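Note that this is a trimmed complex: some chains were dropped, and none of the rest were shifted.
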Amino acid sequence: MTKPARASNPLPISRFPVPKLTDMPPDVRARIEAVQEKSGFIPNVFLVLAHRPDEFRAFMAYHDALMDKEGGLTKAEREMIVVATSAANQCQYCVVAHGAILRIRAKNPLIADQIAINYRKADITPRQRAMLDFAMKVALEAQTIGDDDIKALRRHDFSEEDVWDVGAIAAFFALSNRMANLTGMRPNDEFYKLAR
Amino acid sequence: MTKPARASNPLPISRFPVPKLTDMPPDVRARIEAVQEKSGFIPNVFLVLAHRPDEFRAFMAYHDALMDKEGGLTKAEREMIVVATSAANQCQYCVVAHGAILRIRAKNPLIADQIAINYRKADITPRQRAMLDFAMKVALEAQTIGDDDIKALRRHDFSEEDVWDVGAIAAFFALSNRMANLTGMRPNDEFYKLAR
Amino acid sequence: MTKPARASNPLPISRFPVPKLTDMPPDVRARIEAVQEKSGFIPNVFLVLAHRPDEFRAFMAYHDALMDKEGGLTKAEREMIVVATSAANQCQYCVVAHGAILRIRAKNPLIADQIAINYRKADITPRQRAMLDFAMKVALEAQTIGDDDIKALRRHDFSEEDVWDVGAIAAFFALSNRMANLTGMRPNDEFYKLAR
């Protein structure tokens, strides 16, 4: 057997410079330390994006506005949208990290992998299937969205505000996935095993 | 000749509710009135997104962080990225509105249409062509971005920070284009003719 | 800020030799001078294709047979088909030149850009939308055209002859767009501003 040319070392967490906590603006650092305290580790997205504090702040504000709000979507359903669309965009960070969050929110150790690989074969309700069909259309061919797509969602009892939420989450992770692929953002090892 | 079934009325500016200025939170309203004073009209993106004030604030903060900053890209070049990637996403609002801004910034009445239709045939420098090739890759297949793509940009004398800017602008408008297509955001008539 | 490597000069009107008016066969020259008199300038398509007089004559005869005939499609509708399909083919010459003609024929300064960027969001009638859906199918995946596609058009009150016209215009500009992209045909500056 031919031996591999060299053992492979783990890739770095970003292609771009990553600031130290002590070099960050106080508000950015505070946010990161709060997450660290809650999770037990710092998800790399925080460190990678902290390279640009203004973009970091806007990114986090946008994320929270969509993911932490009240509404007709459960927190697990919001994460389903993230996982399905991030898989379509082949975003390693988002699938691994939000896959873990989805397992936690849904209290289901299988659902994240099912949705990431082929959401059409996942153990979800018809309503959730309609939600993901719409989210995938926003992610992959938003230019074809028409009134009929909206109506199809409404028939599954999504309110007008829910429709905005589904679409806006898919749209926000279109940005997030591209930033992760641009920076080569590496998921923390901790995520892979969470809530399995 | 068969007569069209009915004359066509202009489509509305959004599929979702559009708040009145007087119903908006003061900071949102203030931002909009400042734009109105400067431009002579309110670009519809402000009215459409104001339906969700928290998302509005994050969106505008993100936009300003990328488009109004200093760096190796001119303001015209930033708009070139917006126009090229928004055309690939068939985003009517962004191509029309940012096309107008590009004509103004570049002092060139032809450049926006050239880039929107086929940026490979536009009157741009080889350096700008490399910039748009990279931006299009982020917009359309970010999962394939590798170190070689970064190096290709660096050879055209883009700094590491410039590379982030090019990619981040393409990523941000991946979000913006999807919100416009989701909401059916209509460009103001005023944009079409500006700086022709 | 890094300075662009060099200012960009406008690209030439063709990658191939462009004959002088005085070197053209008399009938080709006469046709071109007639257009010049009517329009005030010579659209570059005439000069670029005159490199091959026999192809020039066949091209113009085909064009006139489809675009100048009577029938159930208005002249503006014929131009809508040209603009929508040429945009899908990213043909700079055809979108810019026929966009101008569409604005003139439709007496509507917005319609050409709307259709070029995303015809699904343009201010058109449902009948025109069906016409463009069919034309785009001919342009992009004619191999899947079936009787059901024809019936869908007929239900919008297009005659059998109209169906041929819609398809044949899309087919002719499949040729035209490819010749423009092959030759690097440059739209005249005059077109950009016409009828805005």
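In this document, chain identifiers A, B and C correspond to the written order of the chains, with residue numbering beginning at 1 in each.
Quick note on the criterion: contacts are C-beta pairs under 8 Å (C-beta built on N, C-alpha and C of every residue); 3 or more make two chains touch, one makes a residue touch a chain.
Since we're looking at a predicted model, the values are computed, not measured.
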{"item": "Per this structure file, total copies of the shared sequence (3 shown)", "value": "6"}
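The working rule: only the chains that are shown with their structure count from here on.
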{"item": "Rotation angle superposing subunit A onto its copy subunit B by C-alpha atoms, nearest 5 degrees", "value": "180"}
{"item": "Distance between the centres, which are taken as Cα means, of subunit C and subunit B, whole angstrom", "value": "27"}
{"item": "Subunit A-subunit B separation of Cα centroids, rounded to whole Å", "value": "24"}
{"item": "Cα-centroid distance, subunit A relative to subunit C, in whole angstrom", "value": "43"}
{"item": "Residue numbers of subunit B (touch at least two other chains)", "value": "90-91, 181, 184"}
{"item": "Of all residues in subunit A, those that touch subunit C in their complex", "value": "143-144, 146"}
{"item": "Residues of subunit C touching subunit A in the complex", "value": "118, 120"}
{"item": "Partner subunit C, residues of subunit B touching it in the complex", "value": "1-2, 4-11, 70-74, 87, 90-92, 95-96, 109-110, 113-114, 116-118, 121, 123-128, 156-159, 162, 181, 184, 186, 189, 192-193, 196"}
